[in-house]
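Here is the structure we will look at, set down as structure tokens.
With one protein chain removed, the remaining protein chains of the complex are shown where they sit.
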Amino acid sequence: MDVTIEYTHIDRFIRGLLSHYDVIAPVARDGRFIFDRIDDPAAVSPQYDTTLLPPVKWIYPNNEVLLEFDLRDITKAAVIAQGRPQALTFVHPCDINAINLMDDILAEEPSDANYLTRRRSTVIIGYECLGPCKENYLCFDKGCHITYKGFDLFFTDIGGRYYVHVATEAGREIVEEDGIFKKAAYDDWVDLMKARAERKKGFKKVIRGDMEMLSHHLKEAYHNEIWDIEGKKCLSCGACVIVCPTCYCFDVSDEMCPDMEKGVRTRRWDGCQLRGFCKVASGENFRKDAAERVRHRVFKKEVYLKKRFGRSGCVGCGRCIDYCIAKISIIDIFNHVMDRVRENV
Amino acid sequence: MFNFLPMPATITDVRQLTDRERLFTIRLDNERILRHRPCQFVLISLFGIGEAPISISSPPVDSGKTFELCIRSMGNLTNAMHKLSVNDKIGIRGPYGNGFPIEKIGGKDILIVAGGLGLAPLRSLIKYVLQERGRYRRVILLIGAKRPGDILFREEISEWERDPAIETHITVDAADPSWTRHVGVITGLFRHIDIDPLKTIAAIVGPPVMYRFVIREILAKGVFEGNIYLDLERRMRCGVGKCGHCQINGIYLCQNGPVLSYLEARKLQEAL
Partner (left out) sequence: MKPKIGVFSFTSCEGCQLQVLNLEDELPALLGQIEFVNFREAMSEKGEDYEIAFIEGSITRESEIEELKRIRERAKVLIAFGACAHLGGVNVLKNFHPQGTWLPSVYGRTDLFSDTIPTKRVKDVVPIDFVIPGCPIDKKEFLRFVQGLLLSMKPALPDYPVCVECRSKGNICLVEEGKWCLGSVTRAGCEAICPTYREACAACRGLVEEPNIESLCNILMANGLSKEEIRAKFNLFNGLEAIVIPP
């Protein structure tokens, strides 16, 4: 079932959502955008580029409490898996593709109870970007500028109104209750097709080579000089892995109340680019050079996750490029590897 | 579905093995049985301090409800563990990892190479093999330690040395005046053993630097790469293949390891 909604009704639509969900939406902050919890529809900026942190972080939050315990009786420790109903709204296709991959990764047995609990209480309202958000993107090469699943509703701007694809039962309930959605007519569909055709013209391929072969070429380039070149630049600051919508590495630690009786076990985001990530208790560091760590990040996305889940771990959002102050770019790395292949042929 | 809640367990015995290592006997509360395989590990949990991965040192058994962990005091959790005594409560998650492929080794000669703390996980395999001794041909055990005082499970090693069912060779890097056996690194022991390469399965556990040299010796004796098994160490944090710390190229060691054949490990550039 597909419906439409006039621009002027978006406020009412968000207000309706607010009565059932914590609404997470793109909002402007200091000239950039973030996904934040809102309670005023006016705060929402549907026209945004790429947010600083991806929306998936609302399903996989930092410093999440996993367990509560009491040192007086450790057998009473209890799992904290929270799932308040939340709506992630105006989510771009790249970020939906990322959530789809995170779903696969974290649902793989032994599946992650905390993530899945939150995921099950989350509805996702997609929003079709009308072209590349910004300079650094490779979503088109990745085929992640579009998405076919992973949303409850999906909005496309067709001029004066949005075309809304209703994909799930939860989505249907939202559009039925509001009374501001109209059943999509043939003309709406024609406008949708026109908008999509127009949209497609904006995207460009940025990788010089066949993306299907990337994984293979990278494996051949395991000892390529590019890793040392990029490793020299790398600050090991972890920005790339913190902002990545498909990074899920974490560390676990305990925190005690001041009375030293009760405490919590929490997990915080960790990342393979940080120096101490592979250090064991004896002091040995199994990935001690920045070059090895940079290579691992790229391989994790393009080789290891691809082998395991059938698709690349990179959705092409470009955040890791935008937020690397050392200007390490996966686009440049991929092109370097692709160029080398061409030279050798 | 997995959550981070450890199973409550009780320490039922503590034995000092060396200056640094103690052997803890642990029973899961509520009649639970660990049901592990040799060379699997558990995550010990002490609330307020955290978790640490520890190899299981006892063999799998159906009847007994306890298991043993040999713990070297070297970090916050293991130091705190050394302060605990009988009847104290701890948390256990696991067992994790693939464990040693015991179903593949029946009818074979078993060569076990243990360097330093590597004897802790291998003890589960040694004891398992000795319990099921009839299923195997020769059992050869090579043990290396830095100094005589560092040798773990000394009484058991003495028993094994007397036991005709197992050929035990032991060496230390640096001897003291009372030491009467081999001196030198563990690879030196290979001069003293003859093996039938086509019938031999090798199991190696030791410090990271040891693997390359020991593997070279075993390959030189003609053993097939797929019949050499290694138990690798990485930072096992979650045990369920998610947190990323133990990843070696494409595999999570906590799930696809810690035991890998050399045939597999050789293909992972980060393994050795």
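Order of writing sets the chain letters: A and B. Residues in each chain are counted from 1.
Methods note: contacts are C-beta pairs under 8 Å (C-beta built on N, C-alpha and C of every residue); 3 or more make two chains touch, one makes a residue touch a chain.
On a predicted model such as this, the values are computed, not experimentally measured, just so you know.
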Option touching the unshown chain, where B:Ile11, B:Ile26 or B:Ile49 are the choices: B:Ile49
Absent-chain contact - pick from A:Arg12, A:Arg275, A:Arg311 or A:Arg340: A:Arg275
Residue ranges of chain A at the interface with the undisplayed chain: 29-32, 34, 51-53, 62, 232-239, 242-243, 255-260, 268-269, 271, 274-276, 279, 290, 322-323, 325-326
Hidden partner chain, residues of chain B it touches: 48-49, 76, 79-80, 83
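Operating definition for what follows: only the chains that are shown with their structure count from here on.
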Distance from the mean Cα position of chain B to that of chain A, given in whole angstrom: 40
In the complex with chain B, residue positions of chain A that touch it: 66-67, 69, 71, 74-75, 77-79, 81, 105-106, 108-114, 116, 222, 248-254, 256, 260, 263, 265, 267, 270, 272, 277-282, 284, 286-287, 292, 296, 299-300, 303-304, 307-308
Contact footprint of chain A on chain B as seen in their complex: 1-6, 8, 29, 47-52, 74-75, 78, 89-91, 207-208, 233-235, 237-238, 240-245, 247-250, 269-270
